[in-house]
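Every protein chain except one is present and positioned as in the full complex.
Labels run A and B following the written order; every chain starts at residue 1.
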Amino acid sequence: MKETEVKKHRYGMVIDLDKCTGCGTCMVACASENNVTVRADESDKQRSIAWIQLYKINNGEKFPKTQTCFFPRPCMHCEEDGNGGHHPPCVSVCPATATTLDENTGIVSQIYTRCIGCRYCQAACPYHARYFNWWDGYSYFKPFPDGMERSLSPDVSPRMRGVVEKCTFCHHRLMRAKEIAHAQGRTEIEEGEYIPACAEACPAQAITFGDLNNPKHKVSELIKSPNAFRLLERLNTKPKVYYLSSKEWVRRLADNYLPGEPVRGIND
Amino acid sequence: MENQDHFPDKFTEKSASVKHFFYMLISYLRNLISNPMRSGLAYFVVGLIAALLVGWVLFPMALYSRNHQPVDFSHAIHTDPDIIDGIEGDTEAERCSYCHTFRDDGSFTGIPNLSKCMECHDDPESPLGETAEERDFLEEYVANLKEVPWYRYYEQPDCVYFSHIPHVKNGEIDCSACHGGHGSTDSLPVYEKNRISGYSINIWGKNISGRKTNTWDRMKMDDCAGCHTINSHEENNGCFVCHK
Partner (left out) sequence: MDSKDNKIAERMGINRRNFIKLVVGGAIGTTLSPLPWKITDDIAIFTQNLPWVPVPPAGEYSYAGSLCTLCPGGCGIKVRKVDERAVKIEGRTDYPVNPGGICPLGMGGLQLLYNENARFTGPMKRTGERGAGSFQSISWDEAMNILADRISGLKAGELAAIDGNLKGSTMSVVIERFLNSLGSSDYIKMQSSQETMDIAANLLTGTRGSVGYDLENSDYILSLGSGLLEGWGSPARVINAWSIWRSDELKGRVKVVQIEPRASNTASRADKWLPAVPGTETALVLGMAHVIIKEGLYNRDFIDNFSFGFYDFETAYGSYRRGFKTLVLEDYSPERVADITGLEENEIESTARDFASASAPVAVCGRGKGALYGSLYESMAVLALNALVGGINRAGGIFINDPLPLADLPDLPTNTSTGSDLKNGRIDMAGSRSYPFSQSLFNNLADSILEGNESPIDMLLVFSANPAFTAPNCGKLRKALEKIPFIVSFSPLRDETSMMADLILPDHIYLEKTDDMICPSGLQYPLYGLSRPVVKPLYNTRNSGDVMIDLAGKIGGTAGDAFPWKNFEDVVKHRVKGLYDAGDGLTDFDGVTPPWGTAGSIASPGYSSFDEMWEKLVKNGLWYRHLDRGRNIETIFNTKSGKFEFFSSIIESALKDIDVKILGKNASNDDICMPHFEDISPEGNDSFPLMMYPCELINLASGWIPNPPYLNKTLFDDQLKKDNSFVDINPDTAAEYALKQGDSIIIESPAGRVQALVNLFEGAMPGIVFMPLGFGHSAYDDFLRGKGANPNEIIYGKIDPLSGQNIWWKTPVRVTKL
């Protein structure tokens, strides 16, 4: 048996809201990639599931100064603070250890077979990134149309009712990339060999994905921008999903600012 | 204060009653053993033995359904370079991977499909049909181009992600470390499936007590985790390493 040293990664995502057009392809790509279930009534947003959810915000100005802006919200894959203190909010509350912060990738995992469905994590997540399966996704109660199970991907385990699910940064794509690397005699993957389905599908190329530990990667460059921000920065959850927007009103909506309080960037 | 004074008396009273209890117990047991029928010990023993029998013998028999593979197959013959032309290589892994191949993308084919078999068994009239098993195989499957519905001994549940290539190619783990002597058997073992969990006995442990003597006796989560935490590399045992 051979031992290999495992390199530590911190996979993260930068979403350029100036480029995002709100088309929703990321949501469809994600659902299709990850065998997310769909029900006849998807308008019930408290029951429907979307690992990456598109939110619509507007500047609240009167006609004709109104502007809307979209921001896609995957799981933020929060980080621990390095002092052993903060964990991602969902991880620290899970009584079943069904969700953990992967030390090698920085991805917050979710193991459906381990989940007991208490939904504590859902309550703890400040980003509403977690979804509960109120019904079996497929066949038994037939929420899925007949025949549709034929399009299920074997890479992602279909969920049963009673468990929580969320975005995994398409972790299975990392595993596939690694498998290909192994086939080519490598133990590490190259940057760019692994990107989630949403980043790949985005027709506006608004989503950049990569290793934040790699200072040469584009994500590390992008997050230095004065336009970069994260959602609910002051909760200190340290999300690995960053946003870029040149519009101040968009950045203002990213956190609970007091009226007149200046908007802070992540670098401030 | 008063209570303290009385305490020693109470204590002696208590030790006396304990003594009395043991005396009674011993005489009762003596009575039990000397007259098993009259005392009812027999009933206890019968209940005990019956339950043990059920638990250790009947239950395992009932728990697993037993199925024979649709076609018998000798791994021993098919891995013998003297018999099979194509089999080459010094290591076991190289011989196994003649049929259990890796695809270019690193994924593992598992049980070969019919086309692999037909690389040799390509003709219904082929002289390879010497035994009855071979003839059945040729007539029923090869002639009709029908895939053999093999039972999979080592099928992991859907929540498990397992890739052979890092283990076999990069980790240089022998096939037998997990699959035991499967590759040198003359005929296929009966496929035993757990009626409750739906998984093969090869995955969920051959020994009903859960005792494991060989590395290949069982492939449950702990068995994988045991290896993954070796040298206290806890981080290699992240949930997402083996789950999907």
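Rule of thumb we're sticking to: contacts are C-beta pairs under 8 Å (C-beta built on N, C-alpha and C of every residue); 3 or more make two chains touch, one makes a residue touch a chain.
Computed from a predicted structure; not experimentally measured.
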item	value
Among A:C202, A:I223, A:V241 or A:A254, residue touching the chain not depicted	A:C202
Touch criterion as defined above, residue of B:P81, B:G181, B:G198 or B:G226 at the omitted chain	B:G198
Per the touch definition above, residue among B:G89, B:P157, B:P189 or B:G226 touching the missing chain	B:P157
Subunit B, residues in touch with the chain not shown (by the definition above)	37-41, 43-52, 54-56, 59-60, 63, 103, 105, 107, 109-110, 157-159, 194, 196-199, 204, 208-210
Residues of subunit A in contact with the chain not shown	16, 18-19, 21-25, 27-29, 31-33, 35-36, 38, 40-45, 48-50, 54, 56, 58, 60-64, 66-70, 113, 136-140, 145-154, 158-160, 197, 200-206
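Here is the rule we use: only the chains that are shown with their structure count from here on.
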item	value
Distance from subunit B to subunit A - Cα centre to Cα centre, in angstrom	38
In the complex, subunit B residues that touch subunit A	102-107, 157-159, 161, 163, 165-166, 169-173, 231, 233-236, 238-241, 243-244
Touch list for subunit A against partner subunit B, complex	1-4, 6, 97-100, 102-105, 107, 109, 111-114, 155-158, 168, 171-172, 175-176, 178-185, 187
